[in-house]
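Heads up, one of the protein chains got dropped from this complex, but the rest are sitting where they should.
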Amino acid sequence: MKKSVFLGALTVAGIAATASAAATLDEVKARGKLNCGVTTGVPGFAEPDANGVWQGFDVAVCRAVAAAVLSDPTAVEFVPTTGKTRFTALASGEIDMLARNTTWTFSRDVDLKFEFTGVNYYDGQGFMVPKDLGVSSAKDLDGATVCIQTGTTTELNLADFFRSNNISYEPVPIETGAEAVQQYNAGACDVYTTDASALAAQRANFEDPSAHVIMPEIISKEPLGPLVRHGDNEWADIVRWTLNALITAEELGVTSVNLDEMAAGSNNPEINRLLGTEGDLGAMLGLDKEWGKRAVGVAGNYGEIFEKNIGESTPIGLARGLNAQWTDGGLIYSPPFR
Amino acid sequence: MTTMTDSPVGTPPESFRLSMLLNDTRYRSLTFQFIALVAIIAFMAFVGGNLVRNLAEAGLNISYAFLGEPAGYDINQRPIEYDSQSSHGRAAIVGLLNTLIVAFLACITATVFGVVAGVLRLSNNWIVRKLMSFYVEIFRNVPVLIWILIIFSIMINAMPGPRAFRGENATSSMLFDSFAFTNRGVFAPSPVFNTAFWVVAATFLLSLVAIYLFRANATKKLYSEGKLIPTFWPTLALLFLPTMAVMLIPANPLMGILFIAVCVLFVVGVYLAFTKIRELVPGDNLGGLVALIAAAGMGYIITSLIAPIIMAIGPALGAGPAVESIMTWNMPELKGFNFKGGLQIRGSLIALWFALAIYTGAFIAENVRAGILAISKGQTEAAGALGLRPNRIMNLVILPQALRVIIPPLISQYLNITKNSSLAIAVGYMDVTGTLGGITLLQTGRAIETILLLMLFYLTISLLISFFMNIFNNRMKLQER
Partner (left out) sequence: MSDAHAHSVAFVRETEIPPSPPPASQAGAIKWMRDNLFSGLFNSILTLLAIYFIYKLVAGAFPWFWNGVWDAESIRDCRDILAERGAETGACFAVLVDRWDHLMFGFKYPQTEYWRPTLAFVLLLFAAAPALFYKYVPRKFLLFTALYPFIAFWLIWGGSLWLPLAILVAIIATGFVFRMVEGLDVNIRSILAAIVGLVAGIGLAYLLYQGAKELWFISNSVGSGSILTMLASFLFKAASVFMFVFFIPMGIFVGYAIYNDAEGGGLVTVVTALFALYLFVAYLVDPVAGAINAIIPIELQAVPSRDMGGYMLNMILGVVCVSLSLPLGIVLALGRQSNMPLIKGVCVVFIEFIRGVPLITLLFVANVMLAYFMPPETNFDLILRVIIMITMFSSAYIAEVIRGGLAALPKGQYEAADSLGLNYTQATRLIILPQALKISIPGIVNIAVGLFKDTTLVSVISMFDIVGMIRGPIQQSTDWISIYWEVYLFASMVFFVVCYSISQYSQWLERQLRTDHH
């Protein structure tokens, strides 16, 4: 990989040989690290803690993939991306996968040539207003000033919503969540809109969270999930099935607590296939038998990751809602492991 | 820097040899340029080939078709008509106009700040001098991005929200019932022009032309015949009287004449205050400034004495309809969530405008100071020895020379303001970087196209500004013999 010393020297300084479209898996293995794109910081989903270690719901997906591929959940290089840079970073090969609050849309999938490998969080755009404003529905917001965090499909949904309800508004586009919150709290805007999960996460940090309400209207479908480049189906499969492994593990009751016990063999053949005690699904992916076990072993199954990072016991306090297993009336559903 | 080594006269021209391309200075520069050309083409081949390959691999192409597609997002400050169904191209134009607006406002304000601070830094008042040095140093040495963020934070947190104006126990109230200062921006009455206004405006423009012609004629007379024609009074009269007459006389001759009389009184009062104080207070700049303040004070006193009288008799004489037929004011009102109506100057615009103005003002202050210091004291003394009066010394001797030093750096400061306005992105002001280089780029994913277009925009603006300012600069230049 290192062609010369000069390049070698620069590798330390910054040049890294990248993945060509064909064999991301080989590249990752050769590099020994997974380059994973995340946000620059959304509490609960991806943010560095005081020690600089990335934590969060999206981060857990990256770690699971790293564990599956490299057997080391810490072998991840987290690359913070903004709304503007994320797609270029992925397209140019700077990152191997993007696990960031990125909505699966037609144009991103088809026109921008990315492969969405599944949905790890079903979100939707919501509105937050101060309670004392006395507004109960988003349709009462005629003439309101709306703070928008830019960089997602938020502006478009908002424009469509107000247009279809024939009411006027004043958009205030803001780049970072922190600045949006600052403006909202100072009363520079009446309403703050972004994904409902982020609203809840940011409200949790307010001085008095109970003084703010999130409107019942969810004005968009925002299926968020990890994505990879078009054209490398083997790699897309690995990311897709790692996510599915986490989901299936919850469905089948495999947790970080009983993982070793289950991996010793159980009477449910699907668990056995998932954890590699039966069949060899890993080989089909180009991985070893125990990839699924390692993926689940990082932070537990999907439900555990959810509860630990954004669940009701955390300051973020999100309910499972749509993100419950299909067996519990939610939308989280993994194709079978067979 | 190759010098021609001419062959001695009379010797026959040498026949051309290949080595002459290298060793003969006549051809060497051609050789170099040819090599450079080949190198440039090779470089372009390298870059272009990579681009084509990378795009092909990513399955992308270069196309500006997206400019015609609906943008889908809204913009709060719209100098031209725009809604979410307008095209991306139109959104880019809206952004461009917003860039020009903030750059224009900031240039003017920065010049004012800079001139005031630059002059005051040379003041003989110790505390003012130090204060101005403090201003200049503190703003020059901290990044403009940090200033923008700080001033925006002050805007947001120090100003009251519209909610503070609402209800029985409102904590804030509108200034004169017509201006509201909120953290969403300043709301001010906006004029609504009626048809008669355009007649008045046309008259005003015509009188400006007349003033120009008159003054040009006066200068010509001065130079050709040595006659000094007073210009101050005729200028003032031309500036106000025709417009007033058109405004008032058709509607109500008596009222019109009364009004003009009042105006004359006003002008005389102000002039007397100015000249009397000017004689009393010594010193060129100091006396002038004091006199100016005194004149302004006098103007204020006269206005405040007479205005109520006019207000009282005006309607009785039927002046109301005349003024209203020219223009009416659209007052901002607190309705629903926001102030409605009137003119809204948004918080993001104000923050960016002032941050750029204060920051660049500090640089301009240094230029102004340098410009004034560059004129040696002998110039003033020499002009005085020729018998010129102080204001003529300023106008004819000092200013033209100082401006010659000040203007070139001033141009580059204006360019800097225009370029720095792209930091609007930090405060959510929708300039061209925010629309075309921001949301459009995000929504369409057409990074190469949008950024190239963005650079083209700025390049065009910059080149235009330097072009016009250079013309101005050339006119200001002292003609050297």
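Every chain is named by a letter (A and B) in the order it is written, and numbering of its residues begins at 1.
The working rule: a residue touches a chain if its C-beta (ideal position, glycine included) is under 8 Å from a C-beta of that chain, and two chains touch if they have at least 3 such contacts.
Computed from a prediction, not measured in an experiment: that's the story for all the values here.
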- Message: So one chain is hidden, and I want to know which residue out of A:V79, A:L243, A:L281 or A:V296 touches that hidden chain in the complete assembly.
- Response: A:V79
- Considering the whole complex, which of B:N98, B:N338, B:N420 or B:Q443 touches the chain not shown? B:N420
- Message: Tell me which of B:L131, B:A164, B:A245 or B:I306 is the one touching the absent chain.
- Response: B:L131
- Task: Write the list of chain A residues that the hidden chain touches.
- Result: 2, 4-6, 8-10, 12-18, 20, 40-43, 47-48, 50-52, 77, 79-82, 84-85, 88, 92-94, 176-179, 181-182, 185, 202, 204-205, 207, 315
- Missing-chain contacts on chain B, rising order, are 1-3, 18-19, 21-23, 29, 32-33, 35-38, 40-42, 44-57, 120, 123-128, 131, 137-138, 140-146, 149-150, 153, 281-283, 286, 289-290, 293, 415, 419-420, 422-423, 425-426, 433, 437, 447-448, 451, 454-455, 458-459, 462-463
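Keep in mind that, in the parts below, only the chains that are shown with their structure count from here on.
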- dist(centroid_CA(chain A), centroid_CA(chain B)) in Å evaluates to 46
- In the complex, the residues of chain A that touch chain B are 21, 83-84, 87-88, 91-92, 107-108, 111-113, 133, 141-145, 150-153, 155-156, 158-160, 162-163, 169-175, 179, 182-183, 186-190, 230-231
- Message: Looking at the complex, which residues from chain B come into contact with chain A?
- Response: 54, 57-60, 72-76, 83-85, 153, 156-157, 160-164, 183-184, 335-338, 340, 347-348, 425-426, 428, 430, 434, 438-439, 441-443, 445, 447
